[in-house]
Structure formats: structure tokens, C-alpha cells
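One chain of protein is taken out of this complex; the other chains stay put.
== chain A ==
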Amino acid sequence: MKKSLFLVTLGAVALLSATAIAGTLDEVKSRGKLNCGVSSGTAGFSAPDAKGVWQGFDVAFCRAVAAAVLGDPMKVEFVPTTGQTRFTALASGEIDVLSRATTWTFSRDTDLKLTFAGTNFYDGQVFLVKKELGVSSAKDLNGATVCIQSGTTTELNLAEYFRINKMTYEPVPVDSSAEGERQYQAGACDVYTSDGSNLASVRASFPNPSDHVLLPEIISKEPLGPIVRQGDEQWADIVHWTESALFAAEELGVTKANVDQLADGSDNPEINRLLGKEGDLGKMLGLDAEWARRAIAAGGNYGEIFATNLGDQTPIRLERGLNALWTKGGLMYAQPFR
């Protein structure tokens, strides 16, 4: 009897919980925090610091969105995802935005029904090997054992690269960057392959980074950026334009330090529009006028975010390269704010 009562209750609850799906923006606002999917522990991109506060390049982006939408960069719940769980987490609504060095590919955009909000990091797949192995080119890797994160585009690129070059390899699939790092350090694989930025981050955490080399071949294009579910255009716009605002801020010379001062008004109309002094761009997004100002104040403009998390002052020491502004020979280009 108890069992049947339970079943009846279950049925009733199931019927009642069939609620209409609201827009992501309203959902985030009513929840009061942004659920942001990140990788679990990649130094420089997303990892909790000693105090348990998440830090990194991908994290900074989540904070900018939270600041724009909710007014507080700390109102973010970080959900660690693996290469295999990230898309399911996004599709099921567990997270509102995925900021996890995820490559923009055709099938993910179309078949997986994701919307890429833009590229905030241009990367490419490379190989990390121990110096003592004496390998100077990826073409010498025939027969090598390769650690690879399971379920990534890296895995497919690797298979294709070795097939095209008529080489064989022994894949050791790993679940996370940390596990790959452990296996590589234990010597269970000769090579660890991943995006260049990821490997730079991995190498920086080794006791003696100079014993390891990144091979010169870049075997793929990896445009990385934040992702949202397909079908919610307003939310996709918010994420895209928050990202663009960070690019534009660097281009226009708006920094974390001077954003408040510039928000009071400047003689550059585009800065005025961006920071909410002129026009009503914020309203068009469904936000208030100061959305971009808060997003920039959260962690600085794109250049500042890059410098604090990945740049020369950090152990990762990545060069801007392709990730410099278009005005400085890179690919970072914000659509006009007008």
C-alpha cells in the first residue's frame, strides 16, 4: 500500500512539474546567479585558488557575463565539466553558458544544436614531449604512445594526423587534463597532445618545465569560445556582446582602472555608447545601460584578462600571437557598438 501511494505521488509530482520553459535571461535573473560550465582545474583557464575562489581566463569570462546580467561578478556558480559531460550539461540546462576552451566546429554548431557566442581564444593542437626523448618533430612520433583527452576534437585531429602521415600510435585515453598530466609525468605515455594553451598551462605546473618541449607542428585550428544552447537568441546575443565589449574596451583603451571615470562621459561617442552614456544599447539586449561597464570592471578588458591569467607575468607565459587585437596583427575584432 505504501508503495502504491508513493507511485501516485510520483505521478502527481511529475504532472505538476511540467512547466513552460522561460528564457535563459529570466531564469538567470530569478535564480540570482549564473551557472557557468568550466573545466575542472586547468591552471590559467579555470582552477580554484588557495581560498577556493575560481580563477582563470575562462572564469573571468563567466564573471564578466554575471556582472553584465546580475550586476555582481561573484554571482557565478562554477560547474566543473569533463570533455565528455560538457555538452550534456549545457543541453540539459544544468549550465547557462559553457566557457571551457571548446572548439567551434561545424557539427557542434549545427548537429549538436549549440550556438558559439564568438571566439575568445585562437589555439592549435600541439604535442608535448620530454626533451630526453630527442624528438624534434611530430613526424618522428611513429609508434609513440599518446595521452589524449577522451571525447575532444583533439582526439579526432590526432587520429587524422597520424593516418595522413602514415604513422601508427597507441592512444591512452584520459578523462581530464589532470589525469593526462599524471600519466605523462609517470611516463605511461611518450607524448601528451592537447591545445597549445592547455599544454603551456600543463608544462608550467611541472617541477622543471624546461625538461619538456612543445613540438613545432601545429596540427589543427582550434577556435575556442563560450557556448550557449541554440534557440535562445537573446541570451546568445548577451554572451556574444559581453565578449565583444571586452575586445572593444581594449581597442578603445577602456581599462579596469579608468572605466568608472570614462563612464561619466568622454569625447569618444563609441565609448559613450559602450558604457551607457549615450544611446540605449543595453535596453536592446534586455539589460540596463551599464551592463558593459560592469563587465569591464569585473576583470578588465580582454587584454587585461589575458595578461593576468595567461600573459608574461604568469607562469604560463603565453604570447598574444593570433590573440592580439586586429589593430596589432592579431585576429581579435569586435563588431561596432552602434
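A few points about this structure:
Here is the rule we use: a contact is a pair of C-beta atoms (placed from the backbone, for glycine too) under 8 Å apart; a residue touches a chain by one contact, two chains touch by 3 or more; residues count from 1.
One rule holds for everything that comes next: contacts and distances are computed from a predicted model.
The complex appears with one chain absent; UniProt names that chain "ABC transporter permease subunit" among the candidates "Cytochrome d ubiquinol oxidase subunit I", "AzlC protein", "ABC transporter permease subunit" or "NADH-quinone oxidoreductase subunit F". For the chain missing from the display, the contacting residue among A:41, A:124, A:173 or A:279 is A:173, taking the whole complex into account.
Screening A:53, A:74 or A:159 against the full complex identifies A:159 as the residue touching the chain left out. Listed by residue number, the positions of chain A touching the unshown chain are 1, 4, 7-8, 10-12, 14-15, 18, 21, 83-84, 87-88, 91, 107-108, 111-113, 133, 141-145, 150-151, 155-156, 158-160, 163, 169-175, 182-183, 186-190, 229-231.
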